[in-house]
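Right, chain A next:
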Amino acid sequence: MPDMRFVIPRQDINRENFASSAPDFNRRSEMMNTDRGFKCRITNIVRLTEHEKLFQLRIVDPLERAIFRFKPGQFLMLELPGYGDVPISISSSSTNHEFLELCIRKAGHVTSALFTVEEGAYVAIRGPFGSSFPMDEMAGHNILLIAGGLGIAPLRAPLFWINEHRDRFLDINLLYGVKEPSQLLFTWQFEEWEMINHIRLHTIVEHGDAEWRGKRGKTGMITNLFNDISVDVKKSYAIVCGPPIMFKFVCGYLDKLGIPMNRMFVSLERRMHCGMGKCCRCMVGSTFTCIDGPVFDYWSVMNLKEAI
Partner candidate 1 sequence: MKRDFALDIRHLTRVEGHANIQITVRDGQLVDARWAIVETPRFFEVMLKGMSAERVPFLTSRICGICSISHSLASIRAVERAMVIVPPVVAEKTRLLAMHGETLQSHALHLFFLVAPDFAGTSSVLPLMQSHPDLVRAGLQLKELGNEISTITTGRCTHPVSLVVGGISKAPDKQRLFHLRTMIQESKPALEAACTFFQSLIIPDFSRETEFISLSNGSTYPAIGGQLLSTDGVIRNENDYLLMTNEYTRDFSTSKFTRLSRESSVAGALARFNNNAHLLRPGAREVATSFGLQPICHNPFMNNIAQLVECVHIIEDAEELINSLLNMELSEIKTAYTPKAGAATGAVEAPRGILYHHIETDDEGKVVKADCIIPTTQNNGNIHDDLRAIAAQGLEEGKEDQEIKKLCEMVVRSYDPCISCSVH
Partner candidate 2 sequence: MIYKVISKGEFRRFVDALVKSNNSLGPRQVDTDSQGNPVYQFKPVQSVEEIAFDYTATTSSAKHLFLPFREELSRFSFHGDDWEQQINYEADPVVLVGLRPCDISALNILDDVLLNSHFPSPYYLAKRKNTFVIGMDHLPLPDCFCKSMNHHTVTIGFNLFCSDIGDNYYLSINSSKAFNFLKEFEIRDPSHDDNCLLVERRKLIQNSFQTEIDVTALPSILDIEFDSPVWEKWGQKCLNCGTCAMVCPSCYCYSLTESCETNRKGARREKSLYSCNLVDFAVVAGGHNFRPKNGDRLKYRYYHQHRGFAENGNQQICVGCNRCGRACLSGINPKDVINDLRMEKESCLICVSSSPARI
């Protein structure tokens, strides 16, 4: 029989004060709920290309919906129960509190399973996590948005923001390159962006087909588009999203043009398991992509080991 005098009482971690505890473990316990996801209903699925779909999500619980806020550039962990969770950038407007949009490419285990679910299914999201594009700091400047391939997905959130606050910005150029014309995403928004939001849109593909050439579309690498624009380096910010190899060329070019490194922003991708700076999967040098990133200015990236 245990001697009751020496039995250690069990301590509930949600209770703030327990005088008998040894060290001070009370800090930040208000953020305890990080492993519980918000349940979302998939309200709409749009097939963009063979490999990409746009998922529209609505947080089920009204209270959770009301408190969920994010900044352009942040990502969330999307959980498909039974399969796992993956980091996905939020691709919708940060002022839209009704729906979230996620543009997802079928890449592996979880994303393939996501491609089999239908509208009405329930998933969970954790987050938002990570750093964001400094939209306020960029106000009053020209913005150069450069997207390669799926890089357009994380660019959509800042783009929405810019469009909603169009008067705060000067010239906006969107450079968008993909491999083939069929891979161009969000084409239905191009006209709106150009006509209503006065964004100068430049697209380029690596391999154009006959139809593309017929419409006099450009072919080549994304860097070829630089000939079409004039950049006022003193008054410009750049946001670059795409495969790592693209950073090197694009940012290298902009650097040469004279845009300061701390005015160029990139979004990095690494394998993530937790999104909370604990699993150490997404380390780049000594920096966590999930907490310190995914959005970094180019100066920081240059100083990270193994970044690109």
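The candidate set was assembled so that all candidates are chains of the complex that A comes from, given by their letters.
Simple rule for what comes next: a residue touches a chain if its C-beta (ideal position, glycine included) is under 8 Å from a C-beta of that chain, and two chains touch if they have at least 3 such contacts; residues count from 1.
Being a predicted model, the structure only gives us computed values, none of them experimental.
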item: Interface partner of chain A in the complex, by touch - 1 or 2; value: 2
item: Residue numbers on chain A that touch candidate 2, as the complex places them; value: 2-13, 18-23, 25, 27-29, 31-32, 34-37, 39, 81-85, 107-108, 111, 120-122, 124, 269-271, 273-274, 276-281, 283, 285-288, 291-292, 305-306
